[in-house]
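Of the protein chains in this complex, all but one are displayed in their positions.
Read from first to last, the chains carry the letters A, B and C; within each, the first residue is number 1.
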Amino acid sequence: MWQWFHRLGSPRWFYQTSGKWLPWLAGITFVLLLVGLVWGLGFAPRDAKQGNSFRIIYIHVPASFLALAGYYVMAIAGAVGLIWKMKLADMVMKSAAPLGAALTFVALVTGAIWGKPTWGTYWVWDARITSMLVLLFLYMGVMALQHSYTSVDAANKASAVLSLVGMVNIPIIYKSVDWWYTLHQPATIKFTEAPTMHPDMFHPLLVMIVGFYCFYALVLILNTRSEILHRERRSSWVKDVVLQNQR
Amino acid sequence: MIFRFDSFQHFLQMDGHGGYVWSAYLIAILVMVWLVAGPLFRQSRVRQTVTRELRRETARHHSAGEAGKE
Amino acid sequence: MLLAGRFLLPQTPQLILDSIAFERDDSLLFSGICLSLESGDVLQIEGPNGVGKTTLLRILSTALMPTAGKLLWQGSDVARHRQLYLQNIMFLGHLPGLKQSLSPTENLVWWRRIHRDHSPLKNEEILGSLGLCGYEDIPCYALSAGQQRRAVLARLLVTEAPLWILDEPFTAIDKQGVADLEALLITHARRGGMAVLSTHQDLGIANVRRFPLVASAEVV
Partner (left out) sequence: MGYGFAAILRRDLLLAFRNRGEIANPVIFFFIVVTLVPLGLTPEASRLAEIAPGILWVMALLASLLSVEGLFHSDYRDGTLEQLVISPQPLYLMVLAKILAHWLITGLPLTLLAPVLGMMLSLPAAGYLPLVLGLLMGTAVLSLLGAIGAGLTVALRKGGLLLSLIVMPLYMPVLIFGASAVQRSVDGFSVQGPLAVMGALLAFSLLVAPFATAGALRVSMHG
């Protein structure tokens, strides 16, 4: 009956397989984040110049990483959905947008809070912060477009096209913001750069980055699962799943 | 590896930077909790609607499985 | 080459719809539509409002992609050889692309350019044959709905495409206009052309094939 739903990349298959892996992924994510958090907050040495405010790096940097990587995940999922008409990919793309936007928001807010003790002000037109802000705008554009279409399929296709255009543009935007920043050269202290960090500071950062990647995957899967349930709520297998859960 | 602070008080204050560090972590954790709770909440809502529909269907047809079959 | 293909074997199906289905936003509009058209066929799609007549015609025009099934034009898959197929069709939808601020003549000139029509017929002759004599240079927004519809029909005269796809072509035109369009359809069919149209009107054309479109029973 619902044969058109079960083509390549069947959402049902994804829902059932991811259900098996989910508890493990959740456990690993929780442990990594907890270890990284305690390590970073309490056991990493304080920075000579910035003091303890430097500890914000343990959330700021991983969040920034995932914010950018998340855009690529979204765009690539969108491309797969457009080219191979795979419904699962559309759902992944739709789930990636608010997640990426939230992480971009975290990166921006923690960056601003970090800026206060470091630069004496919450907001500086620094190249990296400005780029992050533009990234937030790109995410918001995709989400706004997604919400303004009444047809689900059209919404997915349109936001896939937009996120692809954004992906092509991100390097250009980043480069131009960098160039703009060096042109104006305001006197600021640079963020601590990862490669020159002391290993004692760097190891917890590494744990946090891996933890954030796991967290990203976890939330992406959770979002996609709820999207699958919502879109296939009329199909028989979803009804079976719901019935099983009640027992 | 050693704990870098003398006391819990010191750990909270972080030499005057405590407010910044703790608020940054708090905001990040709140957002992350919301990110996990959101899909779980949505999922349970879908489950509720499906359950309601199933109940309505059973009331109508006396056999819930009928509608799902070929 | 195209012409040769068109008139070569009059009794082989030119266009085949092979179990076409269409689904939008997880609900099935129709499925399993099988049809074939031969040279000289006029096919009328019938059915109540909302059953998907416009959607089916838009699938035929390739403006929409079918969810399942295939379109075959002279034996080749339209999804793969889209350009070739598009050279052979003329689609007039609900909104036929008439520019309101241009006159019928200017609209016609633009269509002739885009269809690459080099036939010796003059613009006045074409518009005159559609009863627009004296209205050639008035902007379309000043014309009545029926006159605008007639101006749109001029498009059918400047294309060599053998397959016409017309969505509700009789909307808003008077008795004379209906007769004119029927005459156009008859001439087109006699020359070996084909037409698929949706209308609630009984056509005054002999040998019209009718296809009643029914909604998919599987729609929830």
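The rule is simple: a contact is a pair of C-beta atoms (placed from the backbone, for glycine too) under 8 Å apart; a residue touches a chain by one contact, two chains touch by 3 or more.
In this text the structure is predicted, and so the values were computed from the model without any measurement.
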Check: Taking the complete complex into account, which shown chains does the hidden chain touch?
Finding: A, C
Next item on the list: Write down which of A:165, A:197, A:217 or A:243 is the residue touching the left-out chain.
Entry: A:165
Next item on the list: Kindly state which of the options A:177, A:205 or A:219 is in contact with the chain not pictured.
Entry: A:177
Next item on the list: Looking beyond the chains shown, say which of C:47, C:96 or C:131 touches the absent one.
Entry: C:96
Notebook entry, point to check: Hey, which subunit C residues sit against the chain that's not shown?
Noted result: 61-65, 83, 86-87, 89, 91, 93-102, 106, 110, 113-114, 116
Checklist line | Missing-partner contacts on subunit A, residue numbers | finding: 82, 134, 137-138, 140-142, 144-145, 148-149, 151, 153-154, 157-158, 161-162, 164-166, 168-169, 172-173, 175-177, 179-180, 183
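In this text, only the chains that are shown with their structure count from here on.
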Check: Based on Cα centres, what is the most central chain?
Finding: A
Next item on the list: Could you give the separation in Å between the centres of subunit B and subunit C, each centre being the mean of its C-alpha atoms?
Entry: 54
Checklist line | Intercentroid distance (Cα basis), subunit C paired with subunit A, Å | finding: 48
Check: Between subunit A and subunit B, what is the gap in Å from one C-alpha centre to the other?
Finding: 16
Check: What part of subunit B is in contact with subunit A in the complex they form?
Finding: 1-5, 11, 14-18, 20-21, 23-25, 27-28, 31-32, 34-36, 38-40, 42-43, 46-47, 49-51, 53-54, 64, 67-70
Note to self: Could you list, by residue number, the parts of subunit C that touch subunit A in their complex?
What the structure shows: 21, 23-26, 28, 67-68, 218, 220
Note to self: Can you tell me which positions in subunit A touch subunit C when the two form their complex?
What the structure shows: 1, 4-5, 151-153, 231-232, 234
